[in-house]
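All remarks here apply to the structure that follows.
Of the protein chains in this complex, all but one are displayed in their positions.
Naming follows writing order (A, B, C, D and E), and every chain is counted from residue 1.
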Amino acid sequence: MSAVFLENLDSESYAQFLSREGSTVIIPTGATEQHGPHLPLGVDAMLSRAIAAEVARQVGALVAPEFSYGYKSQPRSGGGNHRLGTTSLGAAALTGMIDDVVSSFIDQGACNVIVLNGHFENYQFLYEGLDNAVARAGRQGSGSRGVLMSYWDFVDEHTLAQVFPDGFLGWDIEHGGVLETSLMLLLHPELVDMDRVVDHPPAVLTPYDIFPEDPGRTPASGCLSSAKGATAARGRLLLEAISGAITTSLHIELQPTFPIGVK
Amino acid sequence: MSAVFLENLDSESYAQFLSREGSTVIIPTGATEQHGPHLPLGVDAMLSRAIAAEVARQVGALVAPEFSYGYKSQPRSGGGNHRLGTTSLGAAALTGMIDDVVSSFIDQGACNVIVLNGHFENYQFLYEGLDNAVARAGRQGSGSRGVLMSYWDFVDEHTLAQVFPDGFLGWDIEHGGVLETSLMLLLHPELVDMDRVVDHPPAVLTPYDIFPEDPGRTPASGCLSSAKGATAARGRLLLEAISGAITTSLHIELQPTFPIGVK
Amino acid sequence: MSAVFLENLDSESYAQFLSREGSTVIIPTGATEQHGPHLPLGVDAMLSRAIAAEVARQVGALVAPEFSYGYKSQPRSGGGNHRLGTTSLGAAALTGMIDDVVSSFIDQGACNVIVLNGHFENYQFLYEGLDNAVARAGRQGSGSRGVLMSYWDFVDEHTLAQVFPDGFLGWDIEHGGVLETSLMLLLHPELVDMDRVVDHPPAVLTPYDIFPEDPGRTPASGCLSSAKGATAARGRLLLEAISGAITTSLHIELQPTFPIGVK
Amino acid sequence: MSAVFLENLDSESYAQFLSREGSTVIIPTGATEQHGPHLPLGVDAMLSRAIAAEVARQVGALVAPEFSYGYKSQPRSGGGNHRLGTTSLGAAALTGMIDDVVSSFIDQGACNVIVLNGHFENYQFLYEGLDNAVARAGRQGSGSRGVLMSYWDFVDEHTLAQVFPDGFLGWDIEHGGVLETSLMLLLHPELVDMDRVVDHPPAVLTPYDIFPEDPGRTPASGCLSSAKGATAARGRLLLEAISGAITTSLHIELQPTFPIGVK
Amino acid sequence: MSAVFLENLDSESYAQFLSREGSTVIIPTGATEQHGPHLPLGVDAMLSRAIAAEVARQVGALVAPEFSYGYKSQPRSGGGNHRLGTTSLGAAALTGMIDDVVSSFIDQGACNVIVLNGHFENYQFLYEGLDNAVARAGRQGSGSRGVLMSYWDFVDEHTLAQVFPDGFLGWDIEHGGVLETSLMLLLHPELVDMDRVVDHPPAVLTPYDIFPEDPGRTPASGCLSSAKGATAARGRLLLEAISGAITTSLHIELQPTFPIGVK
Partner (left out) sequence: MSAVFLENLDSESYAQFLSREGSTVIIPTGATEQHGPHLPLGVDAMLSRAIAAEVARQVGALVAPEFSYGYKSQPRSGGGNHRLGTTSLGAAALTGMIDDVVSSFIDQGACNVIVLNGHFENYQFLYEGLDNAVARAGRQGSGSRGVLMSYWDFVDEHTLAQVFPDGFLGWDIEHGGVLETSLMLLLHPELVDMDRVVDHPPAVLTPYDIFPEDPGRTPASGCLSSAKGATAARGRLLLEAISGAITTSLHIELQPTFPIGVK
């Protein structure tokens, strides 16, 4: 399994990988963010890394070192940046970082660079960095392609119905909920303490943000819904649905050969 | 009506406004972006400005000059930045601009600064700028409050059912669709040409972005769904629902007095 | 008249406009800045927009949405940034904004991009953004041209003599004075209150700036001279002189065809 | 062992940790950089993380997620940024990232933040970010302390003599050499292939840099000296010397209590 | 004379200087810019440094090392950035530099920091940096004062009449003309070659800028007017008028004591 992780390869093996047609690198992005009393702070990075590895095996890609820090947690999707354990980047640092890393991979010859996001708040800043990097490379003659995706956008209706038999209430309250906890129970069960899962009703979120945030507007637990229904079996359903759907998409989108105009 | 627009006030009247308890300024943000053959390029700024004016009258606020340019249009919500007529800002300029303008209002004594967004892609960059401005002001002793909202997040289920009697398919495909066209028919009918409304099925969007964008992935019309069902009457339903719901929220959130710690 | 405003066009009409030889876009820039008790805060943006429209009609150009916020008001030309009603951008935001918008127009095929400035303090920051945008585009093969101008630089001696029969004392004290007030009386008379025009002598300005500014160094009225002599007739003289002279200059400078090397 | 890694803690345990006097977080920083044919690309991050964990156990600290990407590899210390496998950040992204992460830890109450560097080229950019973060926090009343160190600066003369019995030739040529290989043999032997260790003489480096780099100026292997002398036993000597010396230094420098002036 | 230059002082003498009430530092700013065939490239920095020294002697200040590089030369005031010998900074670097240097002086206790500009194009960027530095320091309790001035703004009418007996045509065409050449003949005669002074009529400048610049719009000599009338005697008149007027202004503006609120 470790063979899909780029950081474990020596430089000669990596050079051979890059010399192949359609070489693809996947960059998982997460966050260091509180996920309630039953989950560890690194959930977002752990899950995006694990899903990236599963997809990498299926499409013959490599997984780059994950981004362990993400954009500021927002109350409407993650509990808020004020909660202890949430250690965040601002927009400029996150955008600059993805721009530099993607540019570096493209410069060295990667045909496809996939950014697989695991922290909702990151998406637009990753978009800006990836757009800038690919556009700049394109102006210099590169034909490399970028793809940006968040893993939960690949959960299909059928899987949702199985994982949430009582009805799915929306991704916004899934922070620390059934989705993430089920995946963690499958992938890192030693880091989950189901005895400490909260049992409060789903958070009622406002359709707006206020500054400075009022901590009383989201549950003190840091979870936006209860993960009582989480199981490793549901985690497996989710992992298979997600990695399968991403793989299908990538088979459509990845450039299978060297890009036209490549150096 | 022009009395709610800050740019129409003389400086003495504005100074009096700022000297009142709970003084509130609303900044509408939009974009310059193609909206298909039947709508003008300025739709997003026009709508956020009009809704802001309606809300301002109800809560006693002033409307600041709107942001006419927005973040890059993205295919999954706006047709894409490659379409002619779409003239955009990058992340740094948009974030810097909102930060400076909000800081300027807070420095001069505004108790509440509301950013009312009318272009989906703007949200996270506005969040960053508003968060930075309010946090910086707070560290210097200001107690002013910021609020960030997108107007479509205030359309309730009942209104949705009336406006979309055949079923609502999601906000992502509403670019150039029934929502925006109905509001424009109400507010700026002279700028709408219903004879040129497209009649193709809703766009099928991928749950990911690719770079560089492939223009063939979204409809050539620039609309993500048909606006055939748009009417001024539906525009009125929407405007009343939205401005009413925003007003209700602001009555809860606005600081009615001078903030504690104000200079 | 609204036909010269880009935001009022649909995307197909705009695409046709861009497809013509010598297509020209004019970006008016202003400020949100106090202009004394008799003028509204939006004077600078209103005037640059109106003059741009007049010029656009004469040269067959379109007027882009104006920049409503400008660089910090300075005491030697505008009363100072400390006066209530003055809501400003810093240098980086203004420069970044003009760079992004100009780049966006050039990328989409505009042959000429004119920036028509209506706020003295903006000029150098607009210069930096426009220079960077055109130079970058040029390195990528674009032959598009940029032009930067402030409208008062086009008032000829003869017109000055008519508008200021008692002698012209210099542009630096014209903030809130006869020039701006006359143009506003012509273009937006409903926003001018001549009963409230100040009647103090022209401000005596130092040939230097101090930081932090001492508010006592400029008149408390916010005007740097009296607008008693302002009339709509003088506004017409000014508008015709300015728009005529700008049109003459643009006939010399605008590229009448597609630029060499255009994509 | 996993108990020292912050990302494995739940938010309540982490909050308890932060509530203790003298709470200390260590941020390991590395790079994604070729290290010759016998070592993996992730050496710098792996070693700084492992040493940080060892130190954390001894001083009761937590290890934050490591920085897996570092500043551009330079020929005089790392073989050069042009070699395949070297995926780097520019100065602004690295500095911005450490500034944001350190600020985030200080804001949440960490009394001491240690940055433990494992990639030579990072040092000055980490210095800038850490200096800015601590200075800014200090101006806002924080008394938190930062410490910046590179692990090899803690190898004493006695250990050097044991690890390099034939004489130590300088840190500059240790890229992919005996130091890093010995530590990897101890900590990640499964990722080292001693059969592929190069056997060429130490690189002869110029006392200057040229731009653009000439790849012929450093060995094609990517190593600046041979790691033939590397053994796990020497790795243990190094690890013990380094972690011991760092621990001794931290016992002197760490604030054992809440900083004066803490919120 | 060298005693007024800060770089020539030892640290103890400098510390004593800073410990006095009303301590004042003057930062001269110039450019590296062609000034025609008869003047050296460093004119702007040389003149601002010399004038700063003269003023420093009169007000008891120190002269900091001059800024030898300035903002891009513009055709309407300096011949244009395309001319050989003109080596320039962009806006961000110049603004960042003055901000950092002024902040550094204020942090170390300077009561007054004067920026004396010798290159027209610099002014607004120096304004931004100085404004930011003083405002930031002020928010942290500093009462230090900044002053920004360009030396030619202190030439009085009487002196003008003596130096330009045939009439003064405006500062904009003085690049490489009588003003600068006279001052150089007084201060650095060995660097002036009057045999090579151009003898063409004053440049006819447009009231706007175009991008990219057309080199044919300004004289090929690089001078905007002839310096035939320059003499060292006129240089002395200018130097005395300028330094006298600046000294008078500074006696009004400088804080003679430690600022209120100083640390």
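In this text, a contact is a pair of C-beta atoms (placed from the backbone, for glycine too) under 8 Å apart; a residue touches a chain by one contact, two chains touch by 3 or more.
Keep in mind that what you see is a predicted model, and the values were worked out from it rather than measured.
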Contact set of the excluded chain (shown chains only): D, E
Selected from E:G22, E:G85 or E:G138 as touching the chain missing from the view: E:G85
Residue of E:L6, E:I114 or E:L224 touching the missing chain in the full complex: E:L6
Touching residues (missing chain, whole complex) on chain E: 6-12, 14-15, 18, 32, 34-42, 45-46, 64-66, 68-69, 83-90, 92-93, 96-97, 99-101, 104-105, 108-109, 191, 193, 196, 222
Chain not shown, touching residues in chain D: 71-72, 74, 90-92, 95, 121, 123-125, 127-128, 130-132, 134-135, 138, 145-149, 153-154, 206-212, 249, 253
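By definition in this document, only the chains that are shown with their structure count from here on.
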Per Cα centroids, the chain farthest from chain A: E
Separation of chain B from chain C, taking each centre as the mean of its C-alpha atoms, in whole Å: 26
Interface hub residues of chain B, defined as touching at least two other chains: 90, 92
Topology of the chain contact graph, where touching chains are joined (line, ring, star, complete, other): line
Chains that touch, pairwise: A-B, A-D, B-C, C-E
